[in-house]
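Pasting in a structure now, in structure tokens, and then I'll have a few things to ask.
The complex appears here minus one protein chain, its other protein chains still in place.
Here is chain A:
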Amino acid sequence: MWHRSASFILDKNQNDTVYPADSVTLTPPPPSSISTPQNPNPNLNRNMSMSAYYQTRAAHHGVVTSDWLAQSQEAATRAVATGGQEIVDGGKSGRAFSVIDEFNNWRKQPDLAEAVAAIRALAAVIRNSEAKTMMELEIELKKASDSLKSWDTTSISLTAGCDLFMRYVTRTSALEYEDFNSARSRLIERAEKFGEISYKARKIIAMLSQDFIFDGCTILVHGFSRVVMEVLKMAAQNKKLFRVLCTEGRPDRSGLRLANELAKLDVPVKLLIDSAVAYTMDEVDMVFVGADGVVESGGIINMMGTYQIALVAHSMNKPVYVAAESYKFARLYPLDQKDMGPALRPIDFGVPIPSKVEVETSARDYTPPQYLTLLFTDLGVLTPSVVSDELIQLYL
């Protein structure tokens, strides 16, 4: 499943065993809650769990379908009933702080990136913690970060954001801050600022990609990425003449939403169904996609269909550009498509499907680095081999 180093696995086991002894909760958690997957929306009817991350993305960018709406209503009522999990060390009765609730609150804002929501939630943990030493604080943060990660195992930028923040905390505590309070307030301040960093990152990426969009070019875009939207917005503001081919992006149909936004900017847009990509590829000058996560090999994990488009573009010698912020770099190394944890998203075909017909419901795929030309990140315009370099610098 997830490719983690040994230390992560050891810590996780310890946390699981330590946890039931310490916690004092308002609503007593059923003892089985630790072993079942911490998924906010288990769909009991069809025995299939839905990826919370893709659910949120659909909420932000997709076209709302009726049965999805019913599922989300169900999820909301269920979340309220269970009330999340207690994270804070035992002994503090009367405090119902839950990092997962905090994270969910932040995540609801459509303009906020996942990693930013995660880091804000962790900042709230620091603020509400009563630790007196850096080690205590670090342990609390580790617990909170692990629970966030296990709550939604499918979101890569969540994991990457948590890891990045934990790494920063460890490094900051190693520097000589004589005063615990000043160190703690510095951590909180930097975490709050991270939202700005993320926003600035999008601006930097948009600026870097301006040179690559020339007058009269045709750009193919897949899925609704806020970063790619920023790139195209800035190009339109700079009065560049270009047109965009936009795939529909089933099953979220986020392409429709993107087409709407582009039409508002007076950019000529043409909608394609996903199968029409190869048909139109010869009139395309470049392909622009975002990324849910950038893996160590330099490949990307993105909405289902990206791999297909990259293959077609590569065979026709069209460049594929990826726009991704640097905090999406994750320590994963998938060797094939099934190497990642499943992120499932039920598909509404519009007609009832007989139950013995299986449906491939995975929401994302992995595009290997040899099909990508360049990565636009806030660290600069990079070739795919940079990613592992950066990760090594950060983690080793």
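Please note the rule applied: a residue touches a chain if its C-beta (ideal position, glycine included) is under 8 Å from a C-beta of that chain, and two chains touch if they have at least 3 such contacts; residues count from 1.
Just so we're on the same page, contacts and distances are computed from a predicted model.
K.L.:
From the list "Elongator complex protein 4", "glutathione transferase", "Translation initiation factor eif-2b subunit beta" or "Centromere protein S", give the UniProt name belonging to the chain omitted from this structure.
P.N.:
So the chain that does not appear here would be "Translation initiation factor eif-2b subunit beta", according to UniProt.
K.L.:
Out of A:112, A:139, A:347 or A:379, which touches the unshown chain?
P.N.:
Considering all chains, including the one not shown, the answer is A:379.
K.L.:
Tell me which stretches of chain A touch the chain missing from the display.
P.N.:
Against the missing chain, chain A presents residues 164-165, 168, 171, 175-179, 182, 190-191, 193-194, 197, 211-212, 214, 326-327, 329, 373-374, 378-386, 389-391, 393-394.
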